[in-house]
Every structure is written in structure tokens, then in C-alpha cells.
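Just dropping this structure here.
Every protein chain but one is kept in place in this view of the complex.
On to chain A.
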Amino acid sequence: MSHDKTMNLTLHVWRQNGPKDPGKFEVYEAKNVSPDQSFLEMLDEVNEDLIKAGKDPIAFDHDCREGICGMCSQVINGMAHGGQDRTTVCQLHMRMFKDGDTIYIEPWRARAFPIVKDLVVDRGALDTIIQAGGYTSAHTGGVADGNALLVPKDIADYAMDAAECIGCGACVAGCPNGSAMLFTSAKVSQLAVLPQGKAEAKRRVQEMTGALQECGFGNCTNHYECQAACPKGINVKFIATLNREYLKSIF
């Protein structure tokens, strides 16, 4: 609830004008920050001051500000989304920090995500992976009644656990190899366990893993940093499911 104490913080923020610009950290002061403010609201205030001073505000991606669109994407003190369990940057609140703290803010860093500006990166490669096969080929209209296919609760729940991925890319940013395996495996697993997705399971896993390579993501060598970085708690067991599906598809 409301705390009256405000705090002052020092921010080291990565500034970079475009993919080819070398980029560097700049230092800013964030003053009178309320613990009830969100992290992005704190950055809004810093930006207001920069704009008024005739300087270029810090570019960062955000939209829903409620942890579901997957747009926000910052590495805070070395941790994707700031390291609070199951929390996106936009849901991070300043009560996590103390007066006088120094905070380092960087963009997602991965070969497959070129920097657009400052903290904004291009995550188009994640769309490319889904386009490679992350769907069922259901036509609009002409499908069976929703209850024609029974899906037992445990299967529906397993699919939903996987489907919770918000496509933010933190798993890639957190992975020492810059792999998008967790992201890819979540979609592969969701559709592989559901009866609706089974018909295309073989082709899907092959094409999606193929796209993974083509987009410049690294290989998965089982560090499991992805799971630690994931704000939605997507479990690495889905990577095992993907591997099983992959093996099934080649034999």
C-alpha cells in the first residue's frame, strides 16, 4: 500500500542510435521516486525531464503495462525483466529498490535481435518462427463443434501452461547462446498435445526448428537460464517435449 518515503536512484542506461551505432551507457538521476510507481513510470519521469531539457528521451518498448503483451524488454542489473520471479519489466515496482541504488538498464542482447534504438530491439525473428509452423491449418468456417473433440483437463492444462508464453524474448536474452528454444518449444508442445494439432505435429516441429537456425538463434545446450528469465514461468520440460517430438518426426 502507500509508502510516503520516496527515493533517489542513479541509472546507467544503454543509449544507441541504431543497429550500426556503437552505443554506450549514459548516467541519469531519478529523483523522488515513489515505491508504488512501476519501473516504467519511473523511466517516464526521467524522460519527461530529458524532453524538457531538450534532450533525446530514452527509447523503450512497452504497451499494455500489465504483463501480457510481451512488448517491454529490458535487462536490469544484468537480469532480463529485472529478475523478480514471474514478472515483466512493466510489472516491476519500485518498492523492489532502495534509496541510493544504482541501476543498470540494457536492451535484450542477442544476435537474432538487432537493436533499433536504445532499449528497443527487433524481435521479428520470433514471428518468423511462428510463421514456419506455429499453427493448425484450420480454415475459417467448416470446422467441427467445439465439444466434438474431447480434451481431458490435464491435457488442456498442459497446453495452457505452454500457451502462456507472451513472446517477449527474455529467454533468448537470458541464454548464453542466444537460443529461442524455450519460446519455440512452448508452441510446439501446446499444439503437439492437443488433438487439433497432432495431424501436423511432424511437419511443425521440423519447420519451426529449421527456422530457429535460419534466424540466427544459437543452439540449446541445456543451461536453463531461459526458464529463470521467463516472466511467465514457462517450464524447460517443454524443451524435452520438443526434443521428443523432433525425434519422433525423423523416424
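Note that in this section a residue touches a chain if its C-beta (ideal position, glycine included) is under 8 Å from a C-beta of that chain, and two chains touch if they have at least 3 such contacts; residues count from 1.
What we mean here is this: contacts and distances are computed from a predicted model.
Asker: When you check the chain that is not on display against UniProt, which of "succinate dehydrogenase", "Acetolactate synthase", "Isoquinoline 1-oxidoreductase alpha subunit" or "Glutamate/aspartate import permease protein GltK" does it turn out to be?
Answerer: "succinate dehydrogenase"
Asker: Out of A:E29, A:D63, A:D99 or A:E214, which residue would touch the omitted chain in the full complex?
Answerer: Selected residue, touching the omitted chain: A:D63.
Asker: Thinking of the whole complex, not just what is shown, which of A:M7, A:I76, A:I105 or A:V120 touches the missing chain?
Answerer: Residue touching the chain left out of view: A:V120.
Asker: For the chain that's not shown, point to the residue among A:P22, A:P152 or A:P176 touching it.
Answerer: A:P152
Asker: Give me the chain A residues in contact with the hidden chain, please.
Answerer: 1-2, 34, 36-38, 40-41, 44-45, 48, 50-52, 54-57, 59, 61-71, 86-87, 91, 93, 95, 116-117, 120, 122-124, 126-127, 130-132, 134-141, 143-147, 149-153, 155-157, 159-160, 163-164, 166-167, 190-191, 194, 196-197
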